[in-house]
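As you look at this complex, bear in mind that one protein chain is not there, while each of the others sits in place.
Going in written order, the chains are labelled A, B and C, and every chain counts its residues from 1.
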């Protein structure tokens, strides 16, 4: 026991009227929602990097957090893992996520770095034997080290491509060894700073081939989890290739991977791409590529990735409504890819940020479920398209312009608009959130 | 002769030192650039709607322009056409573009509206016989009338789908009759105001089928021009389906249309989607779907479509550089989908806005061509990827993660970053613009 | 009776479990909140322009609403007033707001236009005698007509300045006659499209003098209401002078008007200026210029003024919390400067949009009041600054750099950061909203 959390006891569900800060008011893992346990709907995960590795820096300021495990040794990495599992014990959430760079010290060579990774993976594996917290997904950090400054898979230097491929192999091995349910790729450096020195076509080919190798390796090692791409439009790069869900879909179609790869959608990245979170979720669902989510909000008015813990029940309810409509998560879950504000220095802040986030998600899930059960919204949506049920209308979809033109003339078609009833549907929403 | 332009004489190339406002300083149609006439590179088009139909309204203000042809009769429409060809005579540009709604009065029924369209098409056709100005593209306005408020192809009401299909048939017929080189679709209402009343999947199917019918009809009538989609992320809708080039590409792939349809890219729409214009051009070129451009700038800081005439040579040069690298236009061209500021009331303003725009485009084209001929930028770009020429590196693209991992270990690969030289390349640019 | 609303009965408070759409679930005018009736806290107003005059146009589309009173005659204007008071009867809200251009037809001259205004003011005045709905504020529309395209008070043409001054006199007279509690100025054209043709200094002098004359006239006629400026950063103009609260404050200070003029803050305008609504409210309160609010939300991701009815309880609660902290409204109130979505064609939409908005505001007010009564947030805020209570610290504010420097050296001051506890405070919030 590290005593980092100074004896904070495991958080329990105590109901909305609980007086303590250290209680779940709404998150009750065993509460049944639409016939499934709440925990099995939400599938919460704690992110290793923000919670245990991020030092509190920003572009204008240095480290604010001073954690006893900050350092470059395996002993530091083990202490970090100890603290992580202590937090998991306190929160009781079912999952965590990691990048290789969060859990192991960098070595002087690829081999040493990989050995460090595997040593820590063993250590984490041992801790998992006595923990209820499992691995939602693993991933490789192919963006922080200076070697990736011009890209990983899309780097002009083939040696970086090689290093990246070897790293992903290690990370997929590590993820598989720890029973991970997904493997994620986020291409923070797969993009460009200036078109002047960039060959878009070449880099797309590299990226397509790289992703195909990842899929091939998944099958080779029998990894049963999903492969997920996490879209983001920019930051750190000026332009990132995995801009948004629609862009990733086009990329997957181009390389024939649309049945092999899904998306991990982050609220903050959706916002930065100019979309609402629910748009990205609904679109991914309609394209059959909805995988998992990062439930961390972005400030709408800060033009960078703020990675804040979620706090708005109405907004989160929109997201879970789309997820529930799509049938809920299979391998995916709700990862808090969220960092404390850099002024939130205390261990209590780390615990309570998660507690608050889990509670607002629980409220939102229940609201979304109630609305879905209520059914009126879906009835209203379907009614709007009901004209298409008429055979002569449905037939137009297999017709041609000439025939439809003739019909318009013959029947004197002259459509009269009908109300979209947006405010009334918003009122209906607000009965539930 | 309407005398709207009060005797302004045709504009001639008079060189950079010309004293008159009414002169081309840089646009010389016959000047050879990279072995081709400047006019044949740029392929300028005047847009009928902004130049002759737009009344100067904005969301907070009414009509500022008081043109003698504003009205709802065929006589008004003919006067508008007269003035248009008088402007073409003054400017001498090779092309124009139109929507059906710009050139004809709305009728009481589809049939009457179509008859009006065809009457005006005949009138325009006669004028074209004695004009050097040809039709770059035609399109249907499926967004202004209230019947389209909830979409055209993607409308929940099948009657609107029918009306839209019939309208596109008319407009394709009109475009073909006038010798148009392209047919464009812009889906300003193909999107949504709120997800609450929208079925994304259904609307995508409708849109896919609609576009397929357009392609089928093109082949049926033997139209030789290109079919083009114009991406735009939002405005008027909250979200539009043809968000950007990458999104359109994914849509085309999904419906198997990627070899049948290209894109018409507008600077302003690129900006609103969070991209640079040159990004959208380079991406479209690399995907093989670059068709044509709308060369009207958006204010970077106004979050709506400002449709201003272009004025920045360095920015425009970036665009033409990508177009030249891609081999230049085939059926496409440079359309000024630009409107006068609503305070620019005088006929002279309409003439001189085009003159200025053509001049900055000419300067930019020449700069881009000179840079391409210079060759240093392309040499620098290629050099950055030169490592991939080595067989052992190229071989990685047909290898697998295991093999590459083994190679990294065996060879102790540890890549060292090299400068991206962005500022030096920007300096090189600035020698030309 | 116009029967426009087809017999919709007055809306009553029926509690959260009401089944009808046509009920207030949360808005109960007589419910006591912090010792005051809810109606007297919220002071709701319906806006004449959006609710009765806006035709549903947007920059890409024409009129969607087809109201029987749309027209240019005094009879139309009277029917519009009839419908307005029918809506007020249904909603039971205490206030309305108007621009001159919303209520009267434009005449052929200033005199005729003013006569029209006064005729309608009489008509409205008569209706008010039997209505419980009073006038929150009046204002002049100095932006829609083409004469204002280059500004009103700041126009380069002194005749427009004259016209504007005369119009404001009429509108102040009309507001006073109807017992208005405030007079508002929104400078939609007081700004510029391009600096190239603009003299900032001159226009600021014109604006300063104009506002001073408004204040002088207020005193001359004994108008007891507040004079309010409504900040907005842009749209319709590229840049508007009344950019945000801080800018307006500087302007007032410059012309010595900071004790005479307050601000009317709109959520949507705050957002467009890059601020949160609560920021603008808190800032205005701290500067002593908080007057009134326009409670209509802007889409965070649409870069233009969307003027939607409010729908997010957590966001609105932030706003009312600042208003309650500042002591609540005096002459001000909550105006819904909101327009139906242009697809919301039905009379029911107009009623229910207001009902939903009033309900979310009521929920938000109660949440904010409960949090304020709870007191923990204010205790936490004060505690953060408690160090300043020590005399030696407070003394620094009347000291000088030398002395403080000496103290730092002498005492070896080396401050240690303390947690800002942001997430914990957000959790506290979420217990109330």
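Following the convention adopted for this analysis, a contact is a pair of C-beta atoms (placed from the backbone, for glycine too) under 8 Å apart; a residue touches a chain by one contact, two chains touch by 3 or more.
From a predicted model like this one, the values you see are computed outputs, not experimental measurements.
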| item | value |
| --- | --- |
| Residue of B:142, B:257, B:319 or B:340 in touch with the missing chain, whole complex considered | B:340 |
| Residue among B:85, B:309 or B:329 that touches the chain left out of view | B:309 |
| Listed residues B:73, B:259, B:414 or B:427, member touching the removed chain | B:427 |
| Positions on chain B where the hidden chain makes contact | 21, 25, 64, 271, 274-276, 300-301, 309, 311-315, 340-341, 343-346, 348-349, 352-353, 355-356, 359-360, 417-424, 426-427, 429-431, 433 |
| Residue numbers in chain C that touch the chain omitted from display | 109-111, 146-147, 149-150, 155-163, 165-166, 168-170, 172, 193-202, 204-206, 209, 213-214, 216-217, 220, 233-234, 239, 243-244, 246-247, 249-251, 253-254, 273-276, 278-279, 282-283, 286-287, 318, 322, 377, 380-382, 384-385, 387-388, 390, 393-394, 396-402, 404-405, 407-409, 412-418, 420-422, 425-426, 429 |
| Those residues of chain A which, in the complete complex, touch the missing chain | 56-64, 143-146, 148-150, 188-189, 193-194, 234-236, 238, 272, 299, 301-305, 341-343 |
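What we mean here is this: only the chains that are shown with their structure count from here on.
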| item | value |
| --- | --- |
| Identity of the chain that, by mean CA position, is farthest from chain B | C |
| Whole-Å separation of chain centres (CA-atom averages), chain A against chain C | 38 |
| Approximate Å spacing (C-alpha centroids) for the pair chain A, chain B | 36 |
| Touching two or more other chains - residue numbers and ranges from chain C | 64, 301, 341, 343 |
